[in-house]
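In this view, the complex is presented without one of its protein chains, the others remaining in place.
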Amino acid sequence: MTGLRSFVARRLLLGVAQTVAVVLLVFALTEALPGDAAVALAGDQPDPARIAAIREAMHLDRPAYERLAEWAAGLVHGDFGTSVTSGRPVSQYLAEGFGPTLLLAALTVALLVPAGFGLGVLAARHEGRLADRLISSVTLTVYAVPEFALGILLVTVFALHLGWLPPTAVGYGTDLLAHPAALLLPVLVLLSRPVCSLARLVRAGMVDALAAPYAVHARRYGIGGARVRYAHALPNALAPAVQQLARTIDWLLCGVIVVEALFVIPGLGTVLLNAVAERDVPVVQGLAVVFGVLTVVLNLGADLVAHRLAPRAGVAA
Amino acid sequence: MTERNDTTAPTGACTDAGPAPVAEIRDLRVEIDGRAIVDGVHLRALPGKVTALVGASGSGKTTTGLALLGAYPSGARVTGDVRVAADGPAGYVPQHPASVLNPARRVSALLNDIARTQVRDLPRHERRAAARKRILQALSDAQLPHAEALLRRYPHQLSGGQQQRVVLAQALLLGARVIVADEPTTGQDALTKSRIVDQLAALAARGIAVVLLSHDLDVVHALADEVLVMRAGRVVESGPVQRLWLAPRHEWTRQLLDTRPSSTGHEPPSDTGRPVLRVRHLTARHRDGAHGPTVVLRTPELALHPGESLAVVGRSGSGKTTLARCLAGLHRDHDGQVHLDGTPLPRSVRQRSRAQLAAVQYVFQDARAAFDEHRPVLDQVARTAVRLRGLDHESAVQEALATLTGLGLPPEATHRLPSELSGGELQRAALARALLARPRVLICDEITSGLDTVTRRGILDALTDLLRDRADVSLMLITHDLESARLAHRIAVLEAGELVEQGPAHRILTEPRHPFTVSLMETTARLEAKTGA
Amino acid sequence: MTEESDTHLPFPGLRRRGFLAATGAASLGALALSGCGGPGSDDGKGTGDGRPRRGGRLRAAFAGGGASETLDPHLANLFADVARAKALFDKLADYGADLSAQPRLAEKWQANKTLDRWQVTLRKATFHNGKPVTAQDVLYSYRRIADPTKGFRAKASLEPIDLDASHATGKRSIEFVLKRPTAEFPNILAAFGAYIVPENATAFDEKPIGSGPFRCVSFAPGRSAVFRRYDDYWEGAPHLDEIEFVVANEESARVNALLGGQVEYAHELDPTTARAHEDNGQIEIVRLRNSAMQGFAMKTDRAPFDDKRVRQAFFLIADRKELVDGALSGAGEIGNDLFGKGYEYYADGLPQREQDLGRARALLKQAGAERLKVTLDTSAVAAGFTEAATIFRDQAAKAGVTIDVKTGSKDTYWSDILDSGTLCCYRSGAMPIEAHISQRLLTGSTTNATKWHHKDFDALYQQAQSTPDTKDRAAVYARMQRRLYTDGGFLIWGFADWILGTARKVKGVDRKAPANTLDWARFDKVWLA
């Protein structure tokens, strides 16, 4: 469909603009931070001469726009530049941090979808009854609990008091898959808020869809309850939920920063925090690009799925 | 009460020793919050017969019809007996077939699910093919032959007629012995109506019992074998259609059946040369996202003279609403000029001066949607006089009240919220809202479609009175319905965006020239002929 | 001048890591309430721990530096860096528990009469590749550190050495030529980051070669480093087979990992964590006393603190006990406005200062500074800073002084407070008193946060550095400290403990050494019971 193609093309163009804007914004912000990598590195030994020497060693004495231009030129060739503080390539930072974060995110999303949809459908199915009340109020409450608080709580209960699970992923390095038990709590914490919002969204959509004439019609014609729920009502409840799912990437990122710190998982969130603290601008930039591209691609994907699910939204007259 | 007597006697069919009914309702009472919306209704649906429930909106006919499907309003208390033949539930064709088609699934989804249940006893590998065959058969029975491609489409990609036939095919595939058709022809033009009538007749011919819920008396007369007349939840009269038409016993039935056009043709005003509104070389486009602009209307020349009424007739999608909206300034995307008294009107309402706004007023098809649901009707109507004529609030309210009551709205109703008024009342209020501007040109866009006969007649009467009382107002009546068009002095016929014919009403109605107009007239005639009028 | 003690550097790092963890940088320590350290605080390593057992792998959790971490010992900046560096490398000397220099790779040192030429003899030691540690290695290492194009931290410490004139006098002996007399030359050898690397070593990320007790097995920056026992270590092979350093920036994560048995050693815990687990037998809590000086720095070159009566009034405003209890959660000891409690040369004869609001008011009145308004700069840069600031604000209010607490950026705090403002929160890790003076209290000091510029004070320092006799030198230091006690710019209200947690089977952890001294984070003497 040409309509679809031009839609995708326009969205991609917007995505590129978004990513560029994000990078510029991040660059401007990191440049505007008081102090630079040299000051940050000097710490409580702010000997001016030493700061100057470090600055020179890091090539920070060059004007900001020159550094940006050089970095951007490199980016065009797929080169993310090198870290100011360690001199290692930024791509290495990204590559090393990407694994654990991707694993966490993928696991979370993989569980998020069935859990969120399952709970939402369950609540909608028993609308107004105990199961619904229970699910609704629990999701509401858990939604309000920040990750760090939940993380501490879960660790205290399941790892320290009961001793069922390892409290952190310390020492497991990037090979987290070999220690599935260590992943359980982090994923649970990451899952908590998105699941709640997704479940609530699916519930609302399902309540509407199940009451919609087409669902009643299908039921009237003898189609089984489960089939009506999943094959006929759910696709209609899906579109807003899928949009929300794309929005979850932002949440996951927030959550990942906290969760990685809490459970000692060396992923992108940790890299980001360190880079911001060290004023390691190229690394922050690289991350901004990665996150920007991810956000754009996921949103585009969500739009396409939503478009597929609710075809009226896109093409309808 | 006479109703009592009538209702206790079940439909005439049961007196015959004819075939057993495939569905039967006995002494149905549906109550919400202690108020009965259906009370003591009996109904028998016989195979191959069309049983019609007629009545104004709110008379309980829909509730009764849906009871056959086992559906009741939420929170309702139901007593009585509903029986349906065991081999297949009742089929249902709603007024808006799109509402029962799942927007997120292809057309084939529900058909597949229905067919699957029927092929369970076949060997696994044969099931698919067998199900497919059944589906195609059902579609072809519903007059959708060669529908393979259609199955892959989404509901919104089908035309209204196709949607209706798909819904019908679902019922046929199901093997329904009874099919409830809810207002299948409401708001449709004569050509479509006649097609639907044929279709329902074909259903009955297949031995299916059809329960027709309608306020379209032409269709009822053309189709029904038995008619139940409902009012306020009760059946006031029932019997074979001929008997009812020829000798209605109940006063309400008489009122309902009094279909003669209220009034036709005043003398057209002497042609006073300068038109009040003049359209030249109008080309309107629609833009829908990907496809780019499509031209939906071309009107080289159209004029409206002071005191004149012009009916614009056409099928749905012919561009007549777009024409009206262009004139009202609600459809910006057009070229060409619209002159008011010789001066060009800005394209968009937003750029029109108050005087210009007041001069051209527009009444919407869907009155309920055209009112703010949060404010009392009177307030909203009065605002026209405040904004467009600079009246202060007090006098505006006074005038609004006078206009509203003049149009037949009870004074106490004017202080209510729109949701508390009936469709007919709201349409009157909408008319009042436009009239308060003292318009030179009043554009009425299908304002009677979707209303039952009695209400419609009331509105049309109000319009007629208006034309008589205010000689300076020119009326533009957008309609698909030739009966309403009779009201006008002149008629313009639109087809597929082109203005195919225009002229004095009697000339168009008696000797149409364009082939399309001819076919339109013929179908209407055929429908009326069927009704035996 | 002098060495930079290791100490403070780590803090910025910490805090950087601590970025996430507002509470992270624990620091402060002792249960001043109960007045006693944990069990076994009676003496140093080993006692009561039974006979050392050989073997096993110890996992130690530190706050780390993320993916930018390096094994280059000269770049060591954080506690984790230092702990790794001292496992892989040696310095010529290191600090004892009282911050006096103890010989390490240097077997002995000998000065000439004028204290500007020092003969250093190396002990017999080998690098992990079997090559002996030679004078050339030492000179190469020092010259690398002093490279003006690099910003190595120890460069400033080595400044007194004239490296062009210094030379090897034998395979294992060097003559260091100094630019001026320096009685505390051994402190330079113990300076933070002054590690000895093999001649011409430039790359350290892939299996670096050192002379320390452990050899590098693997290193993943920001995650973990695995080192193996070096059997030919000059001081005797470590008890442990292997040590793994893991990075966990969140304090709670370190504690949880320790409680969950994922690590056996957790560095830098919160006082409250310590209190929670001190006596429940799950883990062992170790408090390293006097590890971090806590105070306020008054800029003595500007109003209102250019008047020494105002400074004295401020000394009297502070309720030190309340500050230690509140800001350090009780984990520390009160201070007496002098740096280096318990260190060599500390003037412990001076009377403990107490809060005296009446005299403080009187002094302020004399100085014409009633209704004084001061801005106190603070930042979440170190644990206890903001708490101390608000507590002190409340205390000052009782003396009629209005303090406006201004919270600044963590990342640039130290360079912000160096020259601007009048009053700020300050802290310092352990370093010799001499280093504290040379870095912070001389006219030419690079980090003179109190702007203490006094020619006579500078002269006293030079005099001390030219005094060969320890006793005489101690007398000069005492004079200097008395001066600072009377009207100096540092209001030092406490010394925080440094708190470690270990699994109960970990033995041989030194309980006396302040953070950054030789026996702190020294894993070659540790064993698993």
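Per-chain numbering from 1; labels A, B and C assigned in written order.
Just so it is clear, a residue touches a chain if its C-beta (ideal position, glycine included) is under 8 Å from a C-beta of that chain, and two chains touch if they have at least 3 such contacts.
Please note the rule applied: contacts and distances are computed from a predicted model.
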Chain not present in the shown complex, as UniProt names it (candidates "NADH-quinone oxidoreductase subunit K", "Amylo-alpha-1,6-glucosidase", "SoxAX cytochrome complex subunit A" or "Peptide ABC transporter permease"): "Peptide ABC transporter permease"
Partner chains on view for the chain not depicted: A, B, C
Option touching the unshown chain, where A:L29, A:A95 or A:A181 are the choices: A:L29
Residue in contact with the excluded chain [from C:H277, C:K507 or C:K525]: C:H277
Full-complex contact with the absent chain, from A:T19, A:Q45 or A:T270: A:T19
Touching residue (missing chain; options B:H156, B:R249 or B:R387): B:R387
For chain C, residues in touch with the removed chain: 19-20, 22-23, 33, 251-252, 270-273, 275-277, 322, 325-327, 329-330, 380, 386-387, 390-391, 394, 405, 407-411
Missing-chain contacts mapped onto chain A: 14-15, 17-19, 21-22, 25-26, 29-30, 32-34, 128, 136-137, 140-141, 143-149, 152, 156, 193, 197, 200, 211, 213, 216-217, 247, 250, 253-254, 257-258, 272-273, 276, 287-288, 291-292, 295-296, 299
Positions on chain B contacted by the hidden chain, ascending: 20, 22, 32-33, 35, 37, 58, 62-63, 66, 71-87, 328, 330, 332, 348-350, 354, 357-358, 361-362, 364-366, 369-374, 383-384, 387-388, 419, 422, 430, 433-434, 437
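In this text, only the chains that are shown with their structure count from here on.
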Centre-to-centre distance between chain C and chain A (centres being mean Cα positions), rounded to whole Å: 40
Centre-to-centre distance between chain C and chain B (centres being mean Cα positions), rounded to whole Å: 88
Averaged-CA centre spacing for the pair chain B and chain A, given as whole angstrom: 50
Residue list for chain B, restricted to those that touch at least two other chains: none
Residue numbers on chain C that touch chain A, as the complex places them: 4, 8-9, 11-13, 16-17, 19-21, 59, 61, 65-70, 77, 148-151, 153, 155-156, 220-224, 244, 246-250, 252-253, 256-257, 259-260, 262-263, 381, 409, 411-412, 414-416, 418, 427-428, 446-447
For the chain A and chain C complex, residues of the former touching the latter: 33-35, 38-51, 53-54, 56-57, 83, 85-86, 88, 92-93, 96-97, 152, 155, 159-160, 163, 166-168, 170-171, 173-174, 257-258, 261-264, 266, 270-271, 273-280, 283
Residue ranges of chain B in contact with chain A within the complex: 69-71, 89, 92, 94, 99-105, 109-110, 113-114, 117, 154, 156-157, 170, 174, 286, 288-291
